[in-house]
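A short write-up of the structure that comes next.
Left out: one protein chain. Kept in place: all the others.
A, B and C are the chain letters, set down in written order, and residue numbers restart from 1 in every chain.
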Amino acid sequence: MDELLIILHSTFRMTAPIALAAIGGVFAHRAGVLNVALEGMMLVGAFTGVMVSYLTGSILIAVLAAVLSSMILGLLFSVFGITLKGNVIITGLAINTIVLGLTAYILQVFFGQRGVFSNPKIIGLEPLDIPILRDIPILSDILNNQTPMVYVSLLALILAHFVLYHTKLGLYIRTVGEKEEAAYSVGLPVNKLKYISVLIGSFLCGLGGVNIALENVTMFVEDMTVGRGFIALAAIFSGQGTPIGTFIFSFLFGFADALQIRLQSLNIPGAFIQMIPFLFIVLVLTVVGIISVRGRTSRGIKNE
Amino acid sequence: GSTESNANEEGKIKVAMITSDGGLGDRSFNDSGYEGLKKAEKELGIEIKVVEPQDVSEGEKYLTQLAQNGYNLVITLNLGHEKVLKDIATQYPDTQFAIFNTEVEGDNITSVLFHEQEGSFLAGALAAMVTKDEGVNNINGDSVIGFVGGVDSPGINKFLVGYKEGAKYIDPQTKVIVGYSNSFADPSKGKEIALSQIEQKADIIYQVAGATGEGVMDGAKSKNVFAIGVDSDQDYIAEGNVLTSVMKRVDIAVYDLSKSAQSGKYDSKIELGLKENGVQLSEMKYTKDMINPDYLSKIDEIKEKINNGEIKVTDITKN
Amino acid sequence: MGRRNSVNKKQKKWLLPIISSLIPVMLAFIVGSFLIMLSGYKPLEAYSALFSGALSGKIAIMNTLFATTPLILTGLATAIAFKANIYNMGVEGQLYLGAFTAAFLGFTLQGTPPVIHVFICLIGGALSGMLFALIPAILKAFFNVNEMVVTLMLNYAAILFTTYLASFPFKAPGASNATTIDILPSAELPRFFQGSQLNGGFIVAIGVFIMVWFLINKMKLGYEMNSIGRNIEFSEYVGMNIAKKIIVIMSISGIVAGLAGAGEILGTHRRFVSEFSPDYGWTGLTIALLGKHNPVGVLAGALLFGILKNGGSSMELMVGVPRSLIDVIQGLIILFLAVDFLIHHFSLVTKLKERFNRKKVA
Partner (left out) sequence: MNNIEVVNLTKKFGDFVAINGINLEVKKGEIHAICGENGAGKSTLMNMLFGLIEPSSGQIFINGEEVHFQSPKEAIHQGIGMVHQHFKLVPSLTVYENILLGEEIVKGFKIQQRKEYEEVQKTIDHYNFDLNGKDKIQDISVGAQQRVEIIKMLHRNVDILILDEPSAVLTPQETDELLDNLIALRNSGKTIIIITHKLDEVKKCADRITVIRHGKFIGTVNNKDVNQQEIAKMMVGRDVKLDLQKEDSERGNVVLLAKNINAYSDSGSQVLYDVSMNVHEGEIVGIAGVEGNGQSFLMNALSGMLKLESGEIIYQDNSINDKSPQALRDMKIGLVPEDRYLHGLNSTMSIRDNLIAGYHWRKQFCDFGVLQQKEIAHHAKDLIERFDIRNCDNTSLEVGSLSGGNAQKIVIAREMSMNPNLLILSQPTRGVDIGSIEFIHQQIIEFRRKKKAVIVISSELSEVMTLSDRIYVMYKGRVIGERLTKQTSKEEIGVLMAGITDGEAKFGE
């Protein structure tokens, strides 16, 4: 039982960056823009956050800068992918490559560092001890004393759900993604909506970057997002683009990962334990698939 | 072919170094080599160059081109180049080559081998002693220590096995919790693994995981227990929470090689273990005073025994 | 405008894509040269190192083709699936399994005659790539499980698995990293020329290219891939067995990916080295998209990336431009290539002209 609580506590930590990026990515996904640049957007957030925290000593400015840098990237993505009508997947992959190179390059040329940048002057965000939550038995063990972005990720989930399903903006975003002509024919600003969706995503990716580089640890390491952006993408697709579904899959992944870490003490070759999170997601999707195919009476596979 | 190897105008000696995976900035292996090379540049007045191939298949091109460009000595830190090196070395007999961590035969090849397992043995032994010492930091009385590796592979497990043997040498009951991060660039994950191991009562964690290890040290710091650094002296990274570092003196090896380049006399094989001071524990600047001095004398004693062959440390790559 | 119109239609057809892909490359180089200057190097020197490193002389060109070889295959593997709108993001994983199998057959089948041995290894690599691709294919075909997610996830599993194999059961004695023993000489894809790494793998890649080209452009299956890729419901309605097609298409994609891995092992590494691939699968994905899922486009894209890779290392070796900057320039080229400048530009010009004309009339 205690073990489980500890795993759950750690699950939320491990879920946060994936969930932030994934929930952010949900907007672009719903607007019909496949954003594979989540990875780069997180990485740039992590990088800028660390650099600005180091230079200014202010965590607030650092977080703002992280978000800003990520949104600038979102803007770049949008200009190429939406305004100039470039292929969005290529645009996204290109942005990932550029960010990977550019962060390393700036680190090297302007900070004279390679690989890792850590310094006591970098200020991070500390876990929060929340008054009421502190006193609720089980919940406090799981949710109290988490870093701010963990709470932000939960907040993002609620807000994303509200925005997508209860506001005009969300309705328009869904319309643009599902049937662009419909949006266009009633005069909705299609491109503007796509921009907004991408930017919401990059905003949250920036926070995801902050989580990775200024909360979990306080340092920057080249390529420190190590594929979390793609896991986030997988969560979006697995969760069928709904904020709740997406969060659930982010969480399942985080949980399997946390579990995997504990299970490493078993006497099984490391590789097989480390596969758990990936195989687990495949398993869950297969089960979901089998169940939903069973209930179907019509034949065949639908268009996306 | 005809090499254009005319030693350059001033007759300076030219030494080039090819980094291993991860490249510069790993704060360990590659960086350490670079330190040695820079030192050689300054002190020996040689011309140096460091290059970082993108992947192992580029090794052949890099080795060839550096040889063609008249470098007297071409050092590769990447053991993955062992196969191609043999051929290239015969093609460029006027160039000397050096390779680390693996043995390649050839008239103009120097193989540099480290006995990382020996240094790790000392680290394991020290950890097994300190982990029961409740007075220090948040050390608990349980004999549990941890290990975090980048990937589950021989190169990493070489350290692990030495570490385990060292710990068991002190106390056969010592439990070693092992974790792998599956990435050398994921400090978050490193920290998470460290926290999990600490949760399971490990209070000293040896990391052999590149930048992921930075997270391990961060985790140790946050719970005020100990990490053990690797490759270079990492004690400063979390002062007082890095018990010691198992240093691999790539810098010294590179420096010595550069020196040989000046004299033109090379060994065909250099083995660097505790005896040669090629592998050693850091001076423990921040932690020496925190622990019982007896431990350190015990470590010295063990070191002696390893050097004179009384203790044999397993090298898993040798089978 | 006038001049462009005077170019006759036939010429325009092949000129256009060339011009429209040169513009982005130029733009990327211009942006890149600022960065190069910033770090204190001379752009001209750097770029000339890049181009001469990649293209001047027989060896340079051969090395460029060597760098191109795996990318042709991973690009084609991705393109085949994407053409049918199947998101096979698992080329990287399929490549690893193909590579390991090829290596395994390469070092175990003692006494096999040389050419036959190579073939067995290639076929083994192809088959294991195929079998691995079948997992997402079956899940997609029968349970409608999103193949993109499955392939993404299985990549990690494949890399972990092959690393395990090379670290434990098949580790070469005495090796201090995760590699297997060498394959037998009879299994090696021979090099063409001493001094360049270009090897028989290139012939394999070109052979596969021709077959894939033929498949996509001339064969029934190519027609069906095209149809499924554009409208799966229609394709089902007119009687294509979608489940079967998905399985066939993914299998072919997996075969090509497996061949990419096998070729690298038999031609380049000559043993299995864990994590040997510098993201060939992912680069292949970019190339497939840049080439618009069209084999010829893939070939051109692979060549561009081969030039950048081979030239990039020369830029580092000769001029000392940091590797990170080479990545940035490469990223910029991809970014600009994502946009169809000419066509967009064209329509922009036309639009403006129309507006202008209309104003004049009014």
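Criterion: a residue touches a chain if its C-beta (ideal position, glycine included) is under 8 Å from a C-beta of that chain, and two chains touch if they have at least 3 such contacts.
Bear in mind that the values here come from a model prediction, so they are computed numbers and not experimental data.
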Displayed chains contacted by the hidden chain, counting the whole assembly: A, C
Please pick, from C:56, C:108 or C:231, the residue that touches the omitted chain in the full complex. C:231
Hidden partner chain, touching residue among A:58, A:83, A:119 or A:167: A:167
Take the complete complex as the reference. Which residues in chain C touch the chain that isn't displayed? 218-224, 226-227, 230-231, 233-241, 351, 354-355, 357-358, 361-362
Where does chain A touch the missing chain, residue by residue? 166-168, 171-172, 174-175, 178-179, 181-189, 295-300
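Note that only the chains that are shown with their structure count from here on.
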Have a look at which chains touch which and call the overall pattern line, ring, star, complete or other. complete
Farthest chain relative to chain C (centres taken as mean CA coordinates): B
Multi-partner residues in chain B (2 or more other chains touched) are 23, 151-152, 182
In chain A, which residues are in touch with two or more of the other chains? 104, 108, 269-271, 274
Would you mind writing out the residues of chain A in touch with chain C in their complex? 80-81, 84-91, 93-102, 104-105, 108-109, 227, 230-231, 233-234, 237-238, 269-272, 274-275, 278-279, 281-282, 285-286, 288-290, 292-293, 299-304
Quick check on the complex: what are the chain A residues that touch chain B? 6, 10, 13-14, 17, 104, 107-108, 113-116, 118, 212, 216-219, 221-224, 226, 258, 261-262, 264-265, 269-271, 274
Partner chain A, residues of chain C touching it in the complex: 35, 38-39, 85, 139-146, 148-150, 152-154, 156-157, 160-161, 163-164, 167-168, 231-233, 236, 242-243, 246, 282, 285-286, 289-290, 322, 324-332, 334-335, 337-340, 344
